[in-house]
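Below are the structure tokens for one structure; questions will follow.
== chain A ==
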Amino acid sequence: MTAASQMIGPIVASFTQVIAVAGSGLILIGLLRKVRAHLEGRVGAPLIQPLRDVRKLFRKERLRPDQATWIFPLAPVVLVATVGAAVAITPLITTHPAMGSGSDFFALIYLLLAGSTLLALAGLDAGTAFGGMGSSRAVTIGALAEPALLVTILAMSAAAHSSNVPAIVHATLSDPASVATPQRLFALGALLVVIVAEGGRLPVDNPATHLELTMIHEAMVLEYAGPDLALVSVGEAMRLTLLLGLFVNLVAPWGIATTTGAAALAVGLVVLVAKVAVVGAALAVFEVFTAKVRLFRVPELLAGAFVLALLGVVSGVVVR
Partner candidate 1 sequence: MTGSAYAGALGLGAAVVLLCAVVTLWRRALGAIVRVLAVQGLALACVAMAIGVHEHDAGLIVVAVLVLAAKAIVVPTLILRVVRHDPASRETQPLVNVPASLVAAGALTFLAFAASRSVTSLVPTVVGRLIPFGLAAMLVGFFSLVTRRKAVSQIVGILLVDNGVALIAFLATAGVPLIVELGASLDVLLVVVVLQVLANQLRSRLGTTDLDQLVELHD
Partner candidate 2 sequence: MLALVIAVPVLCALVSGLVPWRRATGWLGAASAAGVLVLGIALAVGIVDGRPVTGVGGILRADALSAFMVIVIGVIAVLATCQSVRYLEAEIAAGRCTRRHASLYGALVQGFLATMLLAVLAANLGVLWVAVEATTVVTVFLVGHRRARTSLEASWKYIVICSVGIAMAFLGTVLFYLAALHATGHGAHPLDWTSLVAQSHRLDPGVLRLAFALIVLGYGTKVGLVPMHSWLPDAHSQAPAPVSALMSGVLITVAFYAILRFKVVAEGALGPAFPRTLLVIVSLLSLALAASLLLTQRDVKRMLAYHSVEHMGLIALGAAAGSPLAIAAVLLHILGHGLAKGVLFLTSGEILLAEGTSEIERIPALLSRRPVLGGIFAFGLVALLGFPPFSLFVSELNMLRAEFQVGLGWAAVLSLLCMAVIFGAVMSHGRHLLLGPKGSDAPAMTPALVAVPLIGGLVGCAFIGISAWPLEPLLHAAARVVSP
């Protein structure tokens, strides 16, 4: 029984994670918009407005460009699937998700990358000028963020002697002071910059822009309509929630469940929701006070993140 429960527990935990992230991802987006609206002096749409938008989109007609191939409808599905898989194996609520031993940091990143690569291809597939422009910009930013991300993962893995994400979170749990070392601080700083870049938030990309020439992500998905667009929105919301949840658990993992008991899972869920809400609100506040960086300055930003991560690696190697 215990062996079976040992197998079932993580699966239940992962399932909970996926449902929670899928549901609350859109609410997080709503929260970000609400905080921003309040700071700008508006009342703003209710928190569940993105959910309503997605529900509306699912009922609409499915429109596709004539020259689109099979990539176009496949991309949103793959996006949601890969993000869902990534959520399932990430230690968000508990440090024992399903396939815990396979939950490698590098694998996680490349799962996310698979989804966004396919989305970029779909942007090209649509055959319009804006789709291509958005795709090329998004891929450029992704390519620049990748070295920074890899070196950040190296820095964090070096500290925990493993690139298994639950192991890294465990290491932080057991040694709280290690978060204040220069190595971790540099790495977390770099990770924050990369998350902002990958998640398509200010100062890299403005998610609320309507001007095509300033769009990066929006231009990529400009041709999507109806259920496809709904899937894309859900996928992106889940992605942002996953990234923020991962960041929060790397910085301050206290409250996360270390077993897979029902009570621990419930506590972990509540704590995760609270932490992600706080970080999301902080991100929204930061966005209000930041201007969008011009596109040719984005490499500078990401190079800075790369060097920050490099400093993290170097200082960790030496100051042991």
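A word on the picks: all candidates are chains of the complex that A comes from, given by their letters.
Please note the rule applied: contacts are C-beta pairs under 8 Å (C-beta built on N, C-alpha and C of every residue); 3 or more make two chains touch, one makes a residue touch a chain; residues count from 1.
Please read all numbers here as calculations on a predicted model, not as lab measurements.
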From 1 or 2, the one in contact with chain A within this complex: 1
Chain A to candidate 1 touching residues, read off their complex: 177, 180-182, 185-186, 299-300, 302-304, 306-308, 310-311, 314-315, 317-319
